[in-house]
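One structure is given here, and the rest of the page talks about it.
For this view, one protein chain was removed and the others were kept in their places.
Letters are used for the chains, namely A, B, C, D and E, taken in the order the chains are written, and counting of residues starts over at 1 for each.
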Amino acid sequence: MGTPSDKKLIDENGLRLDGRGPDELRPIRIRTDVLERADGSAMIEWGGNKIIVAVYGPREAYPKHTQDIERAVIKARYNMAAFSVDERKRPGPDRRSVEISKVISEALTAAVMVEQFPRTQIDVFIEVVQADAGTRIASLTAASVALANAGIPMKDFVVGCTAGRVEGKVVLDLSKEEDNFGQADLPMAVLQKSGEVVLIQMDGELSKEEFDSAVAMIMDATKRIHEIQRNALVEKYQNIEAGGEE
Amino acid sequence: MGTPSDKKLIDENGLRLDGRGPDELRPIRIRTDVLERADGSAMIEWGGNKIIVAVYGPREAYPKHTQDIERAVIKARYNMAAFSVDERKRPGPDRRSVEISKVISEALTAAVMVEQFPRTQIDVFIEVVQADAGTRIASLTAASVALANAGIPMKDFVVGCTAGRVEGKVVLDLSKEEDNFGQADLPMAVLQKSGEVVLIQMDGELSKEEFDSAVAMIMDATKRIHEIQRNALVEKYQNIEAGGEE
Amino acid sequence: MGTPSDKKLIDENGLRLDGRGPDELRPIRIRTDVLERADGSAMIEWGGNKIIVAVYGPREAYPKHTQDIERAVIKARYNMAAFSVDERKRPGPDRRSVEISKVISEALTAAVMVEQFPRTQIDVFIEVVQADAGTRIASLTAASVALANAGIPMKDFVVGCTAGRVEGKVVLDLSKEEDNFGQADLPMAVLQKSGEVVLIQMDGELSKEEFDSAVAMIMDATKRIHEIQRNALVEKYQNIEAGGEE
Amino acid sequence: MPKDASGVLSEIKRSFIQEKLKSGFREDGRKLDEMRKITIDENYVPRAQGSAFVQLGKTKVIVGIKIESGAPFPDTPNLGVMTTNVEMLPMAFPTFEPGPPNEDSIEIARVVDRGIRESKMIDLEKLCIEPGKKVMIVFIDIDVIDFDGNIIDACTMGVVKALSFARYKPDPEGDELPVPINNHPISVTMVKIGNEILCDPNLEEEQMSNARITVTMTEDGKIRAMQKGNIGSFTLGQINEVIQMSERVGNGIREQILGEVR
Amino acid sequence: MPKDASGVLSEIKRSFIQEKLKSGFREDGRKLDEMRKITIDENYVPRAQGSAFVQLGKTKVIVGIKIESGAPFPDTPNLGVMTTNVEMLPMAFPTFEPGPPNEDSIEIARVVDRGIRESKMIDLEKLCIEPGKKVMIVFIDIDVIDFDGNIIDACTMGVVKALSFARYKPDPEGDELPVPINNHPISVTMVKIGNEILCDPNLEEEQMSNARITVTMTEDGKIRAMQKGNIGSFTLGQINEVIQMSERVGNGIREQILGEVR
Partner (left out) sequence: MPKDASGVLSEIKRSFIQEKLKSGFREDGRKLDEMRKITIDENYVPRAQGSAFVQLGKTKVIVGIKIESGAPFPDTPNLGVMTTNVEMLPMAFPTFEPGPPNEDSIEIARVVDRGIRESKMIDLEKLCIEPGKKVMIVFIDIDVIDFDGNIIDACTMGVVKALSFARYKPDPEGDELPVPINNHPISVTMVKIGNEILCDPNLEEEQMSNARITVTMTEDGKIRAMQKGNIGSFTLGQINEVIQMSERVGNGIREQILGEVR
């Protein structure tokens, strides 16, 4: 049994525990229309993450005092299933999930044409079925697809990814062990076309140079991730054209 | 000191710990008008159970979204006093009492002429002062009397009783020890005239034959129990005719 | 290290641990206008007590069903900072603070011309930054000043003080140790002009004679305390006349 | 305090009651310092370690006492523990709502608790089984089931009665012992209507009054707890008067409910 | 039960459905005692100790089982512990709201729990590691993610499937063991529309009905749990009918979902 400090997270060839190179993503798969009731839905599998996102709305914001007369209010609710993590999680929101719900709501607001739907709310329900590092940016990436799936007009797509520092090296898309025993974690999300940053959080220790190289890695990866988003939606439209939804 | 498994719950003569035969009820006593403020009230003593029921209404349902435009909503609230059980119970509803409140509300709805009072609610507050097995059906039996005492129009009376399996034998009206160490518990409540079942729950293990014989025992017992309900109400009306309420 | 019972709280000369005589107050200092946002504010330092009071209102009472059509409702909220006491206090109201909030609200209502502002509420937020015995009467004394500072019309000032019994002697203004190890605690607050009692609580053991002498001590002390209230307000008005606010 | 189901009292009734008070009598015929009829059934909940069903006029409360072993508070390792909880059940009054105790219930519970605790009625030292480890915890729970004013006194007398008969087992295998009792505190609650002070207010009197005071004393004539409530005030003279009334009335109650015990 | 997004069912649809039922068929073509299509993906959440993704028609639930060590209940020192929680996620239906479980979720969780517990499916005695000190706690958590009626049966079959494959480590350093299983309870939920009894109601059928009943049985033909819900009633004859339907339909489900396991 090795303790964290015994375990080498990056080997002599620069490869990571799961065999990836420094700027390699874990496998990502997105499907849409995974739920019947929701107006739009998507499921993302990203490494060991398994996350379902449902979108309802725009619908009248309730209670009334939460209405914004100028725009739709986006209410994301990030929730972890009790069985999604190693030790059983007590159901209900904790401080971490409240914070993540807030930053996801804000990031999505920048992408949706919220001005078109004053006084309404758009609910984005996120259920983390299995968690494996990077849940917030995986959720955001899937939420963007679910919003499109719901037919909600959007200015741009939100695409997220993390980078971090592990054993002194900057690497892309931290795995669970790299997240636990690494030295920095930088989740970030951008608008796909404009490249503007709509979510950024960081903890750990990064020099400015390391930060710059982490950001560059993420910016590059978001292009690849957006392809997957686009394909998930295209697949749906192709199905519709072909007259069936699987 | 005997442990549960040492204790014989039924002796060689087929008699139970408290001397009852298999189809014998514990002593039951019901009184009405036990409270001043409530629109109707009843107290039931059933074996060691001591339960007070108060009825308020019909009154405007609040909050408004709970109103039903077609009928009165019956809201039973089953509550155990902190001192009602062996180990002090922390005040406030738990999952068990929420479930019992729900099934009691539903059973009473079948008996009351709820269509006469759209948009209103009828509150049935149940306080278990001392618990001794069978509290839900004792509560329901008393609630029916309290509703009548409140002058609320009813199609029929709800009468409840339990049966169960103890040391392989089907017996009526389980005592606390029989409930704790028995093999099955079947609480049931029927409309007195029509015999229709408005509450049934079961847990434990019963063959279909045992189930049938338990149901037959209960159906028979409900006749006797309804007599007690009727007498409690008659006693009140006799008192009123006689010009006083004790 | 002495245990409570070893420690003499009153010495052979009748002096207390902090050198005070039986009817001597701890140092008291009140300042107004300590906050920007509040409509009125005051800070009181009384011995080791450090308490900030903010007043907002009169403003429309909310939710609506809390409105009184005949008068303003005064809602005091007494709160202890997590770091205000020896052992860290979990944030949020407990039963003690709910009770204190209630008696403070009631005492202040007697002093304010509440009839002038029907349907409104006046919020009095009290934060105990450091607690050192006698916080409720210190809060009340400061709240009275904060209400005046907010320009709210008042019939009279509320002035509070405690007395108690320590090692068999009646003494004024209990210190923390006298409160913990003494034999009785009598917090009391009066309207300054009329001398009417608007708050009185007691716990411990007092003969009627001791009670009378404690009350007399308090009544005398309230005159001195009111001087400090008056000076705090005058100081402010002088500053305003002089064209500046510190 | 709740308003009457029909809203507030009519003006006519108010002036009628006030007029009558001046002649020294109340609407129900009582004198100003006269309690309503008190009936207490002891051991009303046999499964509890102590219990009482109190009827004070039309006000009804059930007191139940459970005594269990547990850990002492860290700062009083040699003392047993007591807690007091009052449930103003929604069955007791049309406007009472289910849910956690509101500020009224909390105040009532704390005043009742203070009277019992500060009089040192229960000898908590004797409830210590193993210092710092195991003591007896006395849970005092009160159900208010019918409300017609003056909950505090109904509760206090119920608790005193129930404790007087309560028994506990320091050792689950051993014998039952009576709860060790030092004295018998009695609370007397009074309200001011106009300038008259009257004890044991019923609901109408509570609604008419704007100042309430409770004084709890023990048989040795000592004051153990006081609590003023509501937005009105008392003069120092009235404070004096309520203390005297409290002792006189309280002695009568103690005599009546505990005559045979003491 | 929630109303449809478009409010209640139209009268026309109602009478159409009711008419069709009389001929022995339902709107979706099923016979009265026919289940919707069942698909169960086992081990859907590999990080859990057991899991299943159940599709019952359009109703979808995810069952996850975590098994951790902990203290037994004081009154059952030799038994492991099981708990069941059902989250009716707001993603599952337009009117479901976030927050603590409401009375519907609580009832569902308790009925599912009762079926598993009372059949003694899990051999809790074998989950005792050190009597009175350490036992295994089986946390059964269920996410309802898409709602089209009959949550109870979807949950129960998911739990049974997940438990059948669940593994745990009594000793963190030791080997994994299968959860000890005694039998396989299956719940069958039926509703009454008019006088017809039909199993596995979809949302529309739940909305049209005013009486629901669940019967859980094991492969030995024994009844283990029952629960009637909603404001309607059943005759004794109908109670008899639902028990028979439950056994027949339940055996079919058990066969289908566990064929390969048993």
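Note that in this section contacts are C-beta pairs under 8 Å (C-beta built on N, C-alpha and C of every residue); 3 or more make two chains touch, one makes a residue touch a chain.
Fair warning: this is a prediction, and the values are worked out from it, not measured in the lab.
**Q** Out of all the chains shown, which come into contact with the hidden one?
**A** Displayed chains contacted by the hidden chain, ordered by label: A, C.
**Q** Among A:154, A:202 or A:233, single out the residue that touches the unshown chain.
**A** Residue touching the chain left out of view: A:202.
**Q** For subunit C, enumerate the residues touching the unshown chain of the complex.
**A** 1, 35-38, 41, 48, 50, 52, 54, 56, 59, 77, 79, 81-88, 91-93, 123, 125, 127, 129-130, 132
**Q** Go through subunit A and note every residue touching the omitted chain.
**A** Contact residues on subunit A toward the absent chain are 95-96, 98-99, 101-103, 106, 109-110, 186, 191, 194-208, 211-212, 215, 219.
What we mean here is this: only the chains that are shown with their structure count from here on.
**Q** Report the chain whose mean Cα position is at the greatest distance from that of subunit E.
**A** The most remote chain is C.
**Q** Subunit A to subunit D: how many Å between their CA centres?
**A** Once rounded, the distance between the two centres reads 59 Å.
**Q** Compute the distance, rounded to whole Å, between the mean C-alpha positions of subunit A and subunit B.
**A** 52
**Q** Using the touch definition from the top, which residues of subunit D touch two or more other chains?
**A** Residues of subunit D never touch two or more of the other chains.
**Q** Among all residues of subunit C, which ones touch two or more of the remaining chains?
**A** Touching at least two other chains: none.
**Q** Hey, how would you classify the chain contact layout here, line, ring, star, complete or other?
**A** line
**Q** Which two-chain combinations qualify as touching?
**A** Contacting pairs: A-E, B-D, B-E, C-D.
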